[in-house]
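The complex appears here without one of its protein chains, the remainder shown in place.
The letters A, B, C, D, E, F and G name the chains in turn, as written, and every chain counts its residues from 1.
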């Protein structure tokens, strides 16, 4: 291949002022980023100063990183998240993370890991799908002890409507891409959550557990 | 305008054998049919022999018909249905027609009127929307006394999933075009019902109360 | 028309316990409801006990109501909302309602009227569309004095992303059906808000100013 | 990788009461579930008490399970279903499973296997696609001897309409993702079945053979 | 209003050579054309030289034209077509125009009127919808006496597949916008026809009876 | 109706600095704006200082304005545009506005009127639809004498690809909502223009003649 | 794995009478068919009696067949087609197969191979994309010597409109899935062809070269 001056792409301008501005630090969304770019970023933040969250970091890419990078990070495969250090505790509240089924575990994990990194307390309430209402109603009192609620569900996403009719807290709903046919890719759950008959539910993009944690953090940061 | 031999359209071949074949008579779907064609059909069946159901018959068209046609038919404006006579009672079961809210009344009415015309007993359970679960759970025992269930809901259509997790009967779900934004036209409810986490729900086209009644009739006709 | 026993639809089961359960009262969504059903409901709550909000109440329908109903209600035509009495003040925070342009006034109005009815303080920041960033940045300090933010925008809905990158508060974004072509009906704004590069924005259904106010109320009710 | 307390996800709350409630047991939908979660579930039900159905269980995952699990289960690769024991016979009817072509065999298999697991008799009528009507009409009498009908078709899904016009039984139609271009993913068949000119067909989600079997079971359970 | 030089739009360049080029003359599609532009065009071709077809000409516009224009044209309201003279007979074949139901009459009429204007023989076979197969099979022999077939159907459009499996002639299928819910606007029928399991069906745009007649004319012009 | 302090919406912050910033003044998009808001804006700019363009101003609204407003403005009904004064000539180039057919006249008019208001020379080349290629090729030399090209077409929008393969100038393509079925609303033309096999065509939103004129103005402003 | 009576699927009812009925034999669409089913079918027709066409037969599957099957068939990898013998020549016409670019070769190949198998003469005119009109216009006379035309194009599919305005023959257009973004999967080309401003083009499903050949065969069979 002829060697020749080539176009260089992939430069990064890190937004260090974001926490001061909005109470949430910049995170690195790894999908579609070049492995070289990711390596430079992982290297830069391996000392945990400042603590940075990497999301959608595929294990196939992370496992190819140099050993000192792998050693420096707390990586969670199911949620594809990594951080070298956590932020200090902010706010006084805690978050209930409710999910419909075990198939939603990757998204629930992304939300939970983001809260952990942000230094916010949370409790996981999994497998609350409404085809067996008792799984939700039995735990309602425990859920309502938290100051913000994240609801995670695929298929038709009806769990958000049921929670919205039973809980007074700020609710952030995350549709997941669990399902097939009309729910393939999460659109049925997304639209179901947006069209919910229960009032005042804020909806996040499909599979966006990270975003739901940030939304809940904006609430907890107020308290 | 020059007088000239013109293309004639609108001929009808009535399917008199349908009841013998499938236990359900042909009905006349009036939308997009020419008023002249409708007048001929209403005239033909005004004596109630055989009893015929007209669906989606707009009041603006029906009210322009000759007086003897108007007099001959039992017309219901909210459901836009008309019939001059009802069929004889078939089967031994009855149907629960459950709807989410008063905005679904036109579709619930189309289902109920079709059952009435088909000679099948039914009970209406309206305003059971799941943002207040007690409205459904308080009436569950009464619902389960019927042999088939029709669930009618707009917005996110989550009522179908909740009923599907609580009732053992054959369930036919009708999404309605109640809602706005992502639920405009009923697609969010339709997809939510198809993607339901509750097993074994048969879904009908949006606003198709007539079809749900026919599906329930196929069950009751077995008993 | 033959008189004959007819199917009756439109029964209502009011959810009086909703405020106790979730801190928000039931409201009446008027679209697709029968005028007779609406008249009964307006009559029932005309004495303001309990205070009830009617949304999407078309002026063409409200203006046909009996004089004593019209007299009893505070009706706002642009936002199509009505209430006979307001709720008592809850929570200690206030809400910033930011909109992109004057074409979004109906939705901004629905949010503002709902907050007014719920007894929650708010400030309107209109015409902040990002084709002229100074309209937002000049008012940023005033906006950040509130505890929750509602962002309302049509077309591409980019205002939500810009606010999300500049403000730390819980943000609820409402896409509006302002626009044409690809933004007709609000889908471009909705998807833009869901896909926002700014973290932690809860999105409501298209034109759902009422829902955004309820979501903000869930936050203010915590404080 | 730094060892550190991590977010644990994937907890399961099994709904043992479902058969008592709705006449159908909970099943395990395996797609997107973590292999570790699946292993725990397969282990739990390997003794066949209660009998549990696993659907969408990929061969690549099942074949990696420990030998005693593989030995305990009756696994069918084309339909991706597994069960260690079958339920006892319920109801007195039987089901006709009609499919359009050999490309629909995986979905027809999921329906048939679910019926087998539920203890319900059935007959398979395959390759009945309507481009050669005689394949259906020659077997019509045999089909009508059953109490419920499942129709499975991809491409344009027109088989459901033809069956609906010829058979009086409750009909549950399953669109399949067989096809390309506009029928890729099964949407053309789904919409064709929902829009069918034949009255009273309940439609299931794309490729949902399991759901159709459950719907037919709700009918057979009545008899 | 200030008088001022304004932008003039609406100029027309008529394609007189089209018949020589492709055997089909230019036609005037009237939708969205300015009434003034239409009046100029109707005036120009009122003497029938050359004979020109106007399609989608709304009665509300045509009836406002000057009396001598109205007198000069053969206008058909249901199909919204007009011509002052017909073309001479071309080709030696004839066309079968098959439609599913009386609700498709406007589109069947547009096809038939276009054939009449083009000087091509045709027979209308209406109300052949497949929910009663005998309506088609009884007339199959008569249909197959023609050299080209136009199939017109709404809802799920399955008639095209059935005809395609029974008739050897070139078949042009026209989906109609008859239906509601998923078939609203004709997309279900369009996709059903494109995905047909019967081989070799050419599909036209929704409601395009004119185009189907032109396609059939391209065949007849060969003979 | 009870008098009560109400939520006031519709405040305007005019962006007077836009011309200095981007060479194009702010315009008023009138759709969905309240008639009262429009009256205040029309009043404000009736003296032509600065000259302001109103787009999508419905005749039914403009004709209800006070006489002195109507007198002050140059209003064009087909393009729904109004201005009280034009801007001074900018740049040294001119623009070719090419449209496919007379049905596109409203959008071609919006582009032409915007150019007129911006003080930019242009020539209209109408009725160049590619079903008769000579209409374009005969005028190609005249088109290429301009420095920027606007192409306006509905249905399949193929005119943009043909122009793109024959003309070297910057090309801005505007799909129009002319058509029916799959081209209803302009999506087929939009996607066709975006997917064009001809290189380097910038596409605007459906029916956005105003935007195309602004894009061409950005080019002419450079010269 | 426990041995146990299993559901058997994949039965085939071959439609031997199709050629007598419609002039076209049944073909085997291989996508989603089980390799075992395909092997049985390839074995059955390996002696070429009757001659059968296999479409969408992946090389990865064909190359795994027993040697005597591979030896018996004429397999073409780019078009994924196979036949052991060809049909006898039918009709007196020939077909022009026009494609837009080399990326469409797989679909053009499927059309050409099907015509070869059906015993129909054809000429391939490749790389006629309209970004360089001369590639089509230089060959127009040669194209018009054929009795039917197949046009194959991806991206925006505008080639069909240009051919439709220049050629009098029956035209069958095949959109291809060549392209990305809005043309990914072929929808832009499909809709462009359906919305074509040129009259009388029959459109096939995306990538359906086989169907176009069958449609052209229906024409040639007439001559």
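Assume a residue touches a chain if its C-beta (ideal position, glycine included) is under 8 Å from a C-beta of that chain, and two chains touch if they have at least 3 such contacts.
The structure displayed is predicted, hence computed values, not measured ones.
Participant: Among C:130, C:174 or C:215, exactly one should touch the missing chain; which is it?
Facilitator: That would be C:130, which touches the missing chain.
Participant: Can you tell me which of C:23, C:109 or C:164 touches the chain that was removed from the display?
Facilitator: Of the listed residues, the one touching the omitted chain is C:164.
Participant: Could you list which residues of subunit G touch the chain missing from the display?
Facilitator: Per the touch rule, subunit G residues meeting the hidden chain are 70-76, 78-79, 84, 99, 101-106, 108-109, 112-113, 116, 124, 126-128, 131-132, 134-135, 154, 177-178, 180-184.
Participant: With the missing chain put back, which residues of subunit A would touch it? List them for me.
Facilitator: Counting over the whole complex, subunit A touches the hidden chain at residues 1-2, 4, 6-13, 15, 17-18, 26, 29, 31-34, 37, 56, 175, 177, 185-186, 190, 205-208.
Participant: Touching the hidden chain in the full complex, which residues of subunit C are there? Just list them.
Facilitator: On the side of subunit C, residues 100-101, 129-133, 155-158, 161-162, 164-166, 179, 181-183, 187-199 touch the unshown chain.
Definition applied: only the chains that are shown with their structure count from here on.
Participant: Report the inter-centroid distance (CA atoms only) between subunit F and subunit G in whole Å.
Facilitator: Subunit F and subunit G have C-alpha centres separated by 43 Å.
Participant: Just the number, please: Cα centre separation of subunit E and subunit F in whole Å.
Facilitator: That pair's centroid distance is 33 Å.
Participant: Listing for subunit A: what residues touch at least two other chains?
Facilitator: In subunit A, 101, 131-132, 164-166, 181-183, 190, 194-195, 199 touch at least two other chains.
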